[in-house]
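All protein chains but one are shown in place.
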Amino acid sequence: MANIVGGIATSHVPAIGRAIARNLQEDAYWKPFFDGYKPVQGWLEQARPDVVVVFYNDHGLNFFLDKMPTFSIGAAPEYRNADEGWGIPEVPPFSGDQDLSWHLIDRLIDDEFDVTTCQEMLVDHAFTLPMALCWPDQKWPVKVVPVCINTVQFPLPSAARCWKLGEAVGRAVRSWQSDARVMVLGTGGLSHQLDGERAGFINKDFDLQFMESLIHDPKWATQFSIHELVEKAGTQGVELLMWLATRAALGEQVREVHRNYHIPISNTASGLMVMEPTA
Amino acid sequence: MANIVGGIATSHVPAIGRAIARNLQEDAYWKPFFDGYKPVQGWLEQARPDVVVVFYNDHGLNFFLDKMPTFSIGAAPEYRNADEGWGIPEVPPFSGDQDLSWHLIDRLIDDEFDVTTCQEMLVDHAFTLPMALCWPDQKWPVKVVPVCINTVQFPLPSAARCWKLGEAVGRAVRSWQSDARVMVLGTGGLSHQLDGERAGFINKDFDLQFMESLIHDPKWATQFSIHELVEKAGTQGVELLMWLATRAALGEQVREVHRNYHIPISNTASGLMVMEPTA
Amino acid sequence: MTHTLPAIPGTVLFDGQQARKGYALNKMCYSFNAARCREEFVRDEDAYCARFGLNAEQREAIRARNVLQLIAAGGNVYYLAKFAGILGLDVQDLGAQQTGMSKDEFKAMLLAYAH
Partner (left out) sequence: MTHTLPAIPGTVLFDGQQARKGYALNKMCYSFNAARCREEFVRDEDAYCARFGLNAEQREAIRARNVLQLIAAGGNVYYLAKFAGILGLDVQDLGAQQTGMSKDEFKAMLLAYAH
């Protein structure tokens, strides 16, 4: 059976792509952010994942409002980026692990998750940039399975539902007949808001409490409605749903390997955690 | 609160569209089939629905395998047919009830159904022909909300899950703040199989038992896995999932208003039931 | 997990395995929803199949107009029905072909189920 070697939760911001393209890693503005990923890269070298299940949210690249899924799962042989409307630098394509994709789809439908399956799928900055932060040479040493959660159009799935999705993904991975080492990556948040007169909203106290909760009281955030999460974390801060699903996939207990928190990257309070399952 | 006036479950077959276009209603082959709908039209005159929630399955018109939802809900102002690949005669467009669409979407996400929302949606013969059987003049006196269940690609949602979806839709309709009279229409089945060496398979005993069960033991079919349903009813007979969702939406108890069963229409054992909720 | 269950005779379930295998073929057949695409296919079948990247098995099954071969090559009946539309075949033609009957025999078999 497959083994979950750990999980990484991280923010994603288009500006990271521009900073990478311009080699600004040592720039004063960017250094505290990029330095946070050095321990992650070290951890990855010993964790040696073969496959990464990526919980992320599409920002209007692959999905439009004509067919907007709540949960969608990639089952493609390959995933590519595209320019997203502002000519973001593209990254090399990702190889899909179709065996794991279909195993997840079979198990999730069995567990009464009504997923949308995607045998073609463009992946946006929320997918590509965290991958590039993990593997800066962009020679992906892993296959991938994208799991996309709707944060574009309300009603969003509740935090409790996303937690259950993560749990079900974790169970499915652990029941996969494979000796692959599987990593979970969740990308989004932490607190930020792009739209409205409240644009620029950040909530450091909430973010720190949320990060801490993932270690000691991981279902803490599932007590909140989506409305409450938007109030506390901002309209885009609600992307923390990806962190919750990631944490849930790791199982009962985890050990914290690494944590970073930095304000701001662009409009975003940027968070980063690496966790390993211990039970 | 809105009131569910009743439900109709019926087969759909592309050939019905050709028969309508050629005015074959009195033809010897077609008469036993079309005659079954006369009592339905009479019932509709006194039931006077304002809105119809249609459980149906797309046959590769609106959805392809790049984005294949398990459950999808229309939220469009208007729904049109298209030729589906064999130049089927088109019917007049249908007006969507967007208020009910969004009410259903809000309630279903709240109930942990992970639906895909469709603000543009083509509806195929599985939607249009049953509507044309109900209202032969094709001057639709109702607004519509399409609810599509995947029967194209396995894994399909289980019968038990489709039952729960129907129950949730029923609850949602009954909690809708509107004085609308709502009808539920489920289209698909009964036993038939188009593909493979077993093409032409029909199972009359099973069909009759299934129809009977909807009145006296409505969850009877939920005991079967999708695999078992395909075995008993054929690869396309599994479309009876639409009947199950329809029946579930009607609530605890129903009164049977009308029933018809006729073998064959094209390759299909054609079934028809009209039910009214009594509790 | 569908594929570990006992097979249903004469029946191929369109599961993940089939969906992977048949993607190019089904994508081509899905395109036949548009009359323009059907015409293009008729005009130059080779070029049309090549554009969708059909593999040799799929190309041969299309050439042979053989439904069982098309299914073996990953075709899904709902999309294949649109290919059948180009050929002017209805589902009873397809049934007859797959069961090795004449269309009249196939229809007689269906009628017999009524009793």
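As written, the chain order gives the labels A, B and C, with residue 1 at the start of each chain.
FYI, a residue touches a chain if its C-beta (ideal position, glycine included) is under 8 Å from a C-beta of that chain, and two chains touch if they have at least 3 such contacts.
Remember, predicted model here, so these are calculated numbers, not experimental data.
Counting contacts over the entire complex, the absent chain touches A, B.
Taking the complete complex into account, A:K204 is the one of A:K31, A:R48 or A:K204 that touches the chain left out. Touching the chain that is not shown, out of B:S95, B:Q119, B:S178 or B:S213: B:Q119 (per the contact rule at the top).
Listed residues A:S72, A:S101 or A:Q193: the one in touch with the omitted chain is A:Q193. In the full complex, chain A contacts the hidden chain through residues 14-15, 59-61, 64-65, 82-87, 152-155, 193-202, 204, 226-227, 230-231, 235-236, 262-264, 266-267, 269. Within chain B, the residues in touch with the undisplayed chain are 75, 98, 101-102, 105-106, 110, 119.
In this section, only the chains that are shown with their structure count from here on.
Mean C-alpha position of chain A lies 38 Å from that of chain B. Taking each chain's centre as the average of its CA atoms, chain A and chain C sit 39 Å apart. Centre-to-centre separation of chain B and chain C, using mean CA positions: 25 Å.
Residue numbers of chain C whose C-beta contacts span two or more other chains: 2, 15-16, 19, 23.
Residue positions 105-106, 119 of chain A each touch two or more of the other chains.
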